[in-house]
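Taking it in order: structure first as structure tokens, then the write-up.
Here the complex is missing a single protein chain, while all its other protein chains stay put.
What follows is chain A.
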Amino acid sequence: MSASTTSELAPQTDPKAGGPAPLRLDQHIVEIVSDSGEGAQKAGQTFGAVSAKMGNGVWTVEIIPAEIKPPARSRAGASGIRVRLGSKPITNMGDEADLVVAFNEQVLYGRVEQGAYKPGTKILLENRWATDGLDEIREQYAKALADFRSQGFDVIELPMEEECRKLTKNPRLGKNMFVVGMLCHIYERDLDKVNDEVAFVFAKKGAKVIELNQQLLRAGAEFAKANLPFRFHIAPWENEKPMVVMNGNQALALGIMAAGIETVAMYPITPATSVSHHLGSVYPAVGGCLHQAEDEIAAIGFAIGASYAGKTAATVTSGPGLALKTEFLGLAVMAEIPLVIIDVQRGGPSTGLPTKVEQGDLLAALHGTPGDAPKIILAASTIEECYHFVILSRRLAEAFRGPVILLTDANLATGVSPFPRPPAKEEWFAPPLDQSPWSEGLKPYAWNPETGLSPRPIPGQVGGEYVLTGLAHTDESHVAYDPTSNQTGCEMRSLKLAALQKTLKPPKVHGDPEGDLLVVGWGSTLGAIEEAVDRLRAEGFRVSSVHLRFLSPLEPGLAEIFKHFKSILSVGISYNDPPDGPLMNEETRRHAALTVVLREHTRMDIDSWGHCYGQPLTPGTIYAELRQRLTR
């Protein structure tokens, strides 16, 4: 069970102070929910940043409506932010929220429908709607209030907007900082640090705005002190390392820079676009070139052209864009052009769920290219890995002379969490352009028959002149008219994956190396899976997990690891047929992508569990599913 239960949340009295003593907790989940444009996200980011600076583990994730300007007070328009705090590093968004600040009751409904709350969740609700001029709104409010209370939520009505009006004529814009003030009192944040953070956040808006927001902040803290009978204490964790805090897309952008990738060509696509936003502002710091192409196809074509000319290149996209890039991807495989393709996955197929998470592109990445097109596929499972895996991808692309697909997803893209500040190392940068003369007699595809590897001539190298072609070709890059060249080319390109696999180590098992159940996952579900496994292990269950970083080639030793468990379950944010149903049997049931890959690889009986509700898998839902399987 999660650390904070309803009973723990009951206020306690500190006999000495005569007021409530803070309740000590390992972790807590806070949400701020509003109409869009009310500043909830800025409030949450400010609160999260201060909490991280005070040494808490933090995971922040934005609640984003699908529309840019949804109507006010609508369920689908729920906008806001979730901040999960802990006394240890936090790896995921967690289960139901413990404390919610809501600016109206309708957006709250949007979150209730998504199962974001539980009985006992404290809800601090703006109460101006109780006295609204419109009968309809007053009725909606009263009805919702009764409804929420009947569901067991602990609703506390607060006149937040009225309080803010004492300081500003436009309380709708200012109350977000009032909320930060309330939260700072509740969670014992250092108000000086918060004041600094507010000054930083509003630096561009001038001294007047900073001062007003700092006043609102203090007012919020004082209001909470006078009116709320509870406080929470979440101890910081011991950490000496310097830290940075960012989201996964910012980590990708910085990773691109740290890898020495010179050119990124992209076309706007949610949820990958913000990588380019970030690059747009900071890429010049390392002399990089961001090209917004006319379409997804041109984006990868441009990157391939740059790479052919010896300049390291990447393209960043999401599912529909990956589909459009397929033909060029095949060319990069066929002609062995180093290239990093980052796919920030969203829900699919087709336009699907643009702003929501899914791990649905695994098989498209693996098998989406017509013909036999072996390529390297990696998946980042943390925000920190988003940074480091770009560097790894760039090096693999060059060493193995071909495309590398790096999969991340919307969960990593929008999650914000601290991690140790990575260094900037010269050896992580791409080597300078090689313009030395090409060795005489060396062919442009001088394949090593054991590994399939070959050195690559770069335009400008005297004597290296060759014509790259997407046609089947000989080792001289001549169009193949004979029967054996295509077979040889396929073999050489395929061998490279075997050569890479030989350099990899078996994945680490989280938990004991044997037991009743082994969970296998990949990508952003790492934190949630391990948290669920840890809870079950604490209850005495024999369950472990393995998380894959390499999807092609797969890390070695999987069958050997799997052998020591009674059953194997792949867990992910992707579709699989429910096992029961009138039409379902082993012949008809379609499994999750990871199961398909693992079954083919290990020839073992592996089951699937997961969903595609567009939401990250929470530790609680994984826990419940695994527990049911373990007690069956």
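The rule is simple: contacts are C-beta pairs under 8 Å (C-beta built on N, C-alpha and C of every residue); 3 or more make two chains touch, one makes a residue touch a chain; residues count from 1.
Note that in this section contacts and distances are computed from a predicted model.
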{"item": "Listed names \"Iron-binding zinc finger CDGSH type domain-containing protein\", \"Carrier domain-containing protein\", \"2-oxoglutarate oxidoreductase\" or \"Carbohydrate ABC transporter membrane protein 2, CUT1 family\", matching UniProt entry of the absent chain", "value": "\"2-oxoglutarate oxidoreductase\""}
{"item": "Which residue of A:142, A:462 or A:498 touches the chain not shown here", "value": "A:462"}
{"item": "Sole contact to the chain not displayed, among A:303, A:390 or A:594", "value": "A:303"}
{"item": "Which of A:98, A:262 or A:607 contacts the chain that the document leaves out", "value": "A:262"}
{"item": "Residue among A:235, A:471, A:498 or A:584 that touches the chain left out of view", "value": "A:471"}
{"item": "Missing-partner contacts on chain A, residue numbers", "value": "49, 52-53, 242-246, 250, 254, 257-258, 260, 262-263, 265, 282, 284-289, 291, 293-295, 297-311, 313, 327-328, 331, 418, 421-422, 424, 426, 429, 457, 459-471, 478-479"}
